[in-house]
Every structure is written in C-alpha cells, then in structure tokens.
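With one protein chain held back, the other chains of the complex are shown just where they sit.
In order of appearance the chains are A and B, and numbering begins at 1 in each one.
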Amino acid sequence: MIGLLKRDLTLAIRAGGGFGLSLAFFLIFTTLVPFGVGPQTQILAEIAPGILWLGALLACLLSLDRIFQLDWEDGTLDLVATSPVPLEGLAAMKALAHWITTGLPLVAAAPVLGLLLNLPGAAYPWLVASLALGTPALSAIGTFGAALTVGIKRGGLLLSLLVLPLYMPTLIFGALCVSRATEGQDAATPLVLVAGITAGSLALLPFAAAAALRVNLR
Amino acid sequence: MSSLWEYANPRKFMATSAFLLPWTAGIAALCLVTGLVWGFFFTPDDFRQGSTVKIIYVHVPAAIMAVNAWFMMLVTSIIWVIRRHHVSVLAAKAAAPVGVVFTVIALATGALWGQPMWGTWWEWDPRLTSFLILFLFYLGYMALWEAIENPDSAADLTSVLCLVGSVFAVISRYALLFWNQGLHQGATLSLDAEQNISNVYWYPLVITLAGFGFLFIALVLYRTRTEIRARRLKALIAQERMA
Partner (left out) sequence: MMPDLGTYAVPVLSSYAVSLGLLIAVVAASIWKARRVRARLEEVETRRGRS
C-alpha cells in the first residue's frame, strides 16, 4: 500500500500538473474575485473566508477525475484489484495521494491568498487549521465520487454534480470557522465539527469507494 | 400471506401491482380532490396570514412526501444491496422523478408563500436550503442512472450513492441549522398539540397528505411497471442482436 502511495506521488510529480495545476487554479480564482466584487478592502475582508474555502473546494474538484481515470484506462486498476491489496486500502491511498498533491499545497498557499483578500490577522491560524482538517474530507469524498464515475466516458461534469452536494457540510463548517474567527467569535466549535466530518469520511468512504470500484471492475 | 421477497419475481410484482394500481390511484384522486377543494373553498382565512394559509394544502404534503420519497429510495436501495431484489431497485429508480417533482412543488409554493409573508422569494433558511440540497441529490441520483449503460452496475452504483448521499443529507441538515437560524415555524404537524394548527385547517391537510401519499404510491407502482417492461425490452433487443 505504501508502494501504491509512492507510485501515485511519483507519477504526480514526474507527469507535472498534479501539484501546480490546482494551485494555479486556486490563485487565479482568488485573483478573479476582486474583479467581480470590486476592490473595496472592507467587502473583501468580509467575504474572504468563504472565497478561500470555495476556491480550495473547486481546486480539489478540478483534479478529482484524474484519481482513477488513468489507472482505469491503462488497466492498472484491474491489476491492483487482483493483487492482495484490498480495494479499500487502494481507495484510502488514492485519497491520501490526492490530498498530498492538492490539499496540502492549498493549505500552504491559503494564507498568502488571504493576504490578497485582506483577511484579518486573527483568522490566519483558523484558516490554516480548518483547511488542514477539512481538505482530507474533500479528498475522501472526491475519491468516492471518482470511483462511482470511473467507468463513464466524460464523467467529469457528472462527477461534480455528484460530489458538490456532498461537499456542502464541510464547506459550511469550514467557512463558518474562518468567518467566525474574523469576527472574533468562537471558532473552535465549527473547527471541531469539520474535524468530525473528516474523521467520519476517512473512516467510512474508502469502503463505499471500494464497493463502487468493484462494481465498475466487474 | 406472501412475503416481500416474493416480489423480487417481476411477474408476481406485475400481477399484484396491476391489482393495486387502480385502487391507489383512485384513493389518491379522491383524497386530492376532496382535500384540495375543501382546503381551497371551505376553510377560513388565517387572521395573520390571510388567504395565503391555503397554500399549506399543497406546500406541506409535497414537502413531506419529497423527504419520504428519498427515504423510500434509501430503503429500497438497501434492500437491493443486501438481497439483490431487482424490483426494489427499479422502484427506487421510478421514485426519483416523482420525488423531484414534489421537491420542486415544495420549493415553488414555498417561494410564492414566502414572498407575501416574509417579503422575500428566497431566504437562506435551513429548511429551504435543505430542500434545495435534496433537489440536487435527486438530480445527481437520476443523472447517474442515466449515465451508466449496464443496468446492474447502474443499480449498484446509484444505491451506493443513495446510501452515502443520505448520510450527507442528514449532516447537511444539521450543518444548516448550525449555520443560520431560519424564518420557518417549528413543526406544524407534531403530535403533541402544543403548537399544532387548529382543526379547521388540520382535517383537509391530513386528507391532502393522504392524497399525496397515495399518489406517490400509485405513481411508483406505475413507473416501476414501466421500468420492468423497459428492462425486458432491453433484454429482448440484446438477445436479438446476439442471434
């Protein structure tokens, strides 16, 4: 299983695009917001938590269909399915690799983009903490969605239709955590709830993803 | 007494549903006509809400049945996953569009009701928002059915989606309560009479509720029959191609 993880990470690094693309998307998305909303720092500071979370979410979504697609096309997935590694483990490792290649860079980049949007100082630790705790859930849910749609040609759009409603609770709590922190309110409760969703998703969704993979590989 | 599992045989299901269909459809039509006519023509105006209170006879039953339709899909999906009960998953597929229509009715009448009462068509109130999310879940479920060629794979994948979606729908419901306190009143139909509505409104409401319920059952039976025929048609065409 560690081998699978290593393989995914190496592929992401060598093939390029894995790290860079979603990060660039996040940057562009955040840069575009002031053009749409206007450059008033007051308004930007107010909406910054939501925008940053939304940007991270969309950046995650962008790379989801590549989680299984390539392995499906070249038959790697069939090979892994016949190997002794359980598919649940494969799904978990895929989610982890996706998180390391997209989630983690997003967490690291978020404070810088927070500066661009004039996010108040007190909110930075909460922003990083909520993203660090929330993005694994996004990866796990996304892996499940990718496993559902792996057999479908041009499933990208369908994938986002399926996955976005599932992202809703994570987004609500994550953005709420940061926006509460900007207003100086208690931000710990939403943070704990984000962590709860992440823990639940990580525990359960690899099984659902493996079930979907088994159906698709049948 | 026959058990639920016998209806995994489509022939058996077709026979029973052919018998049940006229009855449920008849009761549905009767209840809907009685309840809606009673509610529309013969109930007094509310002293605060004026005549908009009449919207309750379509809004509340549609909303209740929209949630119950998803719940029914969840149960039938579980039955399919555990027992490979073919009719069960087709019933879930048949129920989804009906659930969507009920959700849209609940949302549309809610907007029309909210406009004069709250002064806004739409409010990001927890209940309204959870219905919007329910609508999105229905759309995703139906889109997944449409996208997959192999009927058994489609049944499996949509069932898994329905299970996971239900969990997340419940989480969303509570997340939304946490997120924003709403304008909606509390439970209207709770059995403890504390904040119940008065009997004048209650009787026609119960009748329309029964009407929507039976309409749902009748439509699901009818559409499941269609789905079974469609499945058979597909199998026959596939056989012809092979030959």
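Here is the rule we go by: a residue touches a chain if its C-beta (ideal position, glycine included) is under 8 Å from a C-beta of that chain, and two chains touch if they have at least 3 such contacts.
What you are looking at is a predicted structure, and each value in this text was computed from that prediction instead of being measured.
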Shown chains in contact with the undisplayed one are B
Across B:Leu20, B:Ile82, B:Leu177 or B:Ala230, the one contacting the chain not displayed is B:Ala230
Given B:Thr34, B:Thr52 or B:Ser166, the residue that touches the chain left out of view is B:Thr52
Contact residues on subunit B toward the hidden chain run 36, 40-41, 45, 50-52, 54-55, 58-59, 62, 97-98, 101, 104-105, 108-109, 112-113, 115-116, 215, 219, 222-223, 225-226, 229-230, 232-233, 236-237, 240
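In this text, only the chains that are shown with their structure count from here on.
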Subunit A and subunit B have mean C-alpha positions lying a whole-number Å distance apart equal to 32
Interface with subunit A, subunit B side, in the complex: residues 133, 136-137, 139-140, 143-144, 147-148, 153, 156-157, 160-161, 163-165, 167-169, 171-172, 175-176, 178-179
So, in the complex, the side of subunit A touching subunit B is made of residues 144, 148-149, 151-152, 155, 158, 161-162, 164-166, 168-169, 172-173, 176, 190, 193, 197, 204-205, 208, 211-212, 215-216, 218
